[in-house]
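Every protein chain except one is present and positioned as in the full complex.
Right, subunit A next:
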Amino acid sequence: MSQLETFYEVMRRQGITRRSFLKYCSLTAAALGLGPAFAPRIANAMETKERTPVLWLHGLECTCCSESFIRSAHPLVKDVVLSMISLDYDDTLMASAGHQAEAILEETMQKYKGKYILAVEGNPPLNEDGMFCIVGGKPFLDQLKHAAKDAAAIIAWGSCASWGCVQAARPNPTQAVPIHKVIKDKPIIKVPGCPPIAEVMTGVITYMLTFGKVPELDRQGRPKMFYSQRIHDKCYRRPHFDAGQFVEQWDDEGARKGYCLYKVGCKGPTTYNACSTVRWNEGTSFPIQAGHGCIGCSEDGFWDKGSFYDRLTDINQFGIESNADEVGTAVAGGVGAAIAAHAAVSAVKRAQHKGEQE
């Protein structure tokens, strides 16, 4: 086997200038929350480390994860990451087709045995012996197990691979399951979201490729750097929640004033993701900023937690029946109650404060 190229060499070969490369290192350091001092460390790692090949497989899915990544990311970040990972096998993007592509997959797996990262978008269906998803004449389940056997680590892109997502929503006709149900002997990094934010995807993959290790994960297997805070914690509409100012229906006066969307079903208070800080489409906006509540798409089983347009407190699973109009009378446990109580306390505090001023 010939000496492998470094990431930096691969990038230069792809026509990325040194100036762009350094800019990318700073952007990435910022995205990872590491501070500017880390940019030279990323640069150094990429200049000296051998390139790690990434295989990118698709199961039952809608390609929204790839699309988020290639269509919405900062072009520089996307270019660099794409050239870095070369997408040695990715049936959405790759240049080759048919049997030739299958051969590339096999070759990469043998050449980089135990070293490559397997990125999986979508998930395997188990019903009918896997017949609901066939790739190259074989069930995707077989392809997944085969490719996972010699991988160093697995990235589960999006809510499909992480939790099952929409095809696993009740009644789950194809019996689709997340990756960790069928692959049990490899580290799995879950990057949930439907789709995940492009910058989160590039951040995770850059971290792994530059530092050669799995980022710190929470108990559910999600990288802490992006999934440790609720949307609600950093939401720019949070002051309106605290002030008890809510949108009652789309495009009403409250909506025009940017009030909190909690009463029209926003799941921000129970959702761990980076939307309110990183935002979407290169930091342009995120669903709450466009006037629609969060649907909690990065949470396990978010499909089966009740209607997306019911306010959280209306959800029986959370054990309470009251709503934001009558919060304070709610006594039951669970996250919904905690939020309701939190809203009530915020509103009471505000009233008290107002009283003092008068």
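Criterion: a residue touches a chain if its C-beta (ideal position, glycine included) is under 8 Å from a C-beta of that chain, and two chains touch if they have at least 3 such contacts; residues count from 1.
Just so we're on the same page, contacts and distances are computed from a predicted model.
Per the UniProt record, the chain missing from the shown structure is "Nickel-dependent hydrogenase large subunit", taken from the list "Transcriptional regulatory protein WalR", "Peptide ABC transporter permease", "CoB--CoM heterodisulfide reductase" or "Nickel-dependent hydrogenase large subunit". The chain omitted from view is touched by exactly one of A:Leu126, A:Leu217 or A:Ala255, namely A:Ala255.
Listed residues A:Leu27, A:Leu60 or A:Leu209: the one in touch with the omitted chain is A:Leu60. Listed residues A:Leu22, A:Leu126, A:Ala152 or A:Ala169: the one in touch with the omitted chain is A:Ala169. Mapped onto subunit A, contacts with the missing chain fall at residues 14-15, 58, 60-68, 70-75, 78-79, 82, 87, 91-99, 101-102, 125, 128, 131-137, 165-167, 169-174, 176, 194-195, 249-251, 255-256, 275, 279-282, 284-293, 295, 297, 303, 307-309.
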